[in-house]
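A protein chain is absent from this complex, but the other protein chains hold their places.
This part shows chain A:
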């Protein structure tokens, strides 16, 4: 017991002092995350079991919000919209990102320009882009429909067209994020040692074989990461929808996050909005777990 006698002036052991200063360093993050993240989440979970509008004191209603939710045709429609949006936007954005990365990983003239051009949308605000695309794609006064008209192509009635509106917001979603994922892939590509390619070339492997057996497996860590964040970003689709369609025409482009906003901040039904939010939390959690499991088994260490 005398071993622990290494005492500092404050009367604390060295070990205690170390852990104390460690806690001191992480305290700001823990406090901020706790106050702004964990606590609101816990609070919203609680709220989801209450009938809470802004005025009357909240009354406990058990699972009633959740029951109402699954009986609500708008919610079901929004759930389908969200899943469809994610199922289309995620693979297209990631696929394009990979293609761009492979092209721009090679030495070619103007490489930095193309990289910057493709990455640029990622640093712009979603809202600003939504407004800009809305103008470009406007069926009556937009530039793109006027040009396409000359080659006989029609974009329908633009964001007001129930069968086109979703495609429009998906397009903006892909355009916004592909550049960011491309940068991730570029980083991944630069970690693959050149020796592998040289060896493969000596063995007579063609470009496809090299991609299939070297690039793709060695990028799997990057792919896991990119797919998970891309899926999460797609499931949270809101910004361009808010700007371009307001969820319309008649809820055709309304996603779950938009429903949370609408019920929470327009109808002031906080209990119901919290229930929707928690369904979304669970959805994202499950999808991320599945992805982790799927890609985790294919992980490559070298």
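Just so we're on the same page, a contact is a pair of C-beta atoms (placed from the backbone, for glycine too) under 8 Å apart; a residue touches a chain by one contact, two chains touch by 3 or more; residues count from 1.
Just so it is clear, contacts and distances are computed from a predicted model.
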Among "Flagellar basal-body rod protein FlgC", "ABC transporter substrate-binding protein", "Dihydroorotate dehydrogenase" or "Nickel-dependent hydrogenase large subunit", the omitted chain is listed in UniProt as "ABC transporter substrate-binding protein"
Of A:49, A:227, A:251 or A:272, which residue touches the hidden chain? A:251
Options A:91, A:121, A:156 or A:217, residue touching the unrepresented chain: A:156
Contacting the left-out chain in the complete assembly, out of A:67, A:146 or A:212: A:146
Filtering A:129, A:241 or A:277 for touch with the omitted chain leaves A:277
Interface residues of chain A toward the undisplayed chain are 36-37, 40-41, 44, 54-55, 74, 138-141, 145-146, 148-149, 154-157, 160-162, 232, 235-236, 238, 246, 248-251, 257, 260, 264-268, 277, 280-281, 284-285, 288
